[in-house]
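This report refers to the structure that appears directly beneath it.
The complex appears here without one of its protein chains, the remainder shown in place.
So, chain A:
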Amino acid sequence: MRTTGWLPARIAAVRPTTSHARVLTLDVAGWPGNDPGQHLDIRLTAEDGYQAERSYSIASSGPGERVELAVDTVPDGEVSPYLVQAAEVGDMLEVKGPLGAYFVWHETDTDPVQLIAGGSGIVPLLAMARAHDRSASTAPFRLLYSVRTPGDALYRDEILGLSQRSLDLTWAYTREAPEGWAEPVGRLTADRVAAATWPPSQRPLTFICGPTRFVEAAADAMVAAGHDPARVRTERFGG
């Protein structure tokens, strides 16, 4: 179910989740609900009519007219700096969606799920982990979340909470780890990916989201470990 045109959306809440990313809650009258992992388009219109449109992953799912996004600042960006730094509660924008029927998880699917996130690529994967947590699904979920430093993890506290209940969590740090961290710090290697993910014998459905280089490396590592490429779904940030 989806709508066809642009819907007015009111910013209902904003909160920082890192020093450079923010969670935005939108009230969208007529929003038809969405599956975990889907995205939407945002349109901003300046007072002189100038417009810009971008796609963002949705952090929330299910029925209702509240939609949650998390937006990371793209340096030199046009839309994300506005959403992260300038937008306030009560401001209006427009959305279209939900969009995408492929990079989604359905709670009726009982196969193990492997989530692999790089940076703000966590957003659609968090939607899946949240949906899984509140459902009766018995599908085992694992998340490998790679960030530059502990402070760069979006939704860090919530993810830690999920890891107490329904999510097997592995952090990977590429620049700086917490004190006393025993694992290596640096870009993910194929061996580390293999060690932190379901083995191919479990036949997981894998969702990978993040910057292109990260997604390429993680997807290559899963294929090299013996996973069926058809069971590895990817979503990459565009430009």
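Note that a residue touches a chain if its C-beta (ideal position, glycine included) is under 8 Å from a C-beta of that chain, and two chains touch if they have at least 3 such contacts; residues count from 1.
In this text, contacts and distances are computed from a predicted model.
The chain absent from the displayed complex carries the UniProt protein name "Sulfite oxidase-like oxidoreductase", chosen from "CRISPR-associated endonuclease Cas1", "Sulfite oxidase-like oxidoreductase", "cysteine desulfurase" or "ArsR family transcriptional regulator".
Within the complete assembly, A:216 is the residue of A:107, A:158 or A:216 that touches the hidden chain. Counting the whole complex, the residues of chain A in touch with the unshown chain are 2, 6, 8-9, 41, 43-55, 77-78, 81-82, 86-88, 91-94, 96, 99-103, 212, 215-216, 219-220, 222-223, 229-230, 232-234, 236-239.
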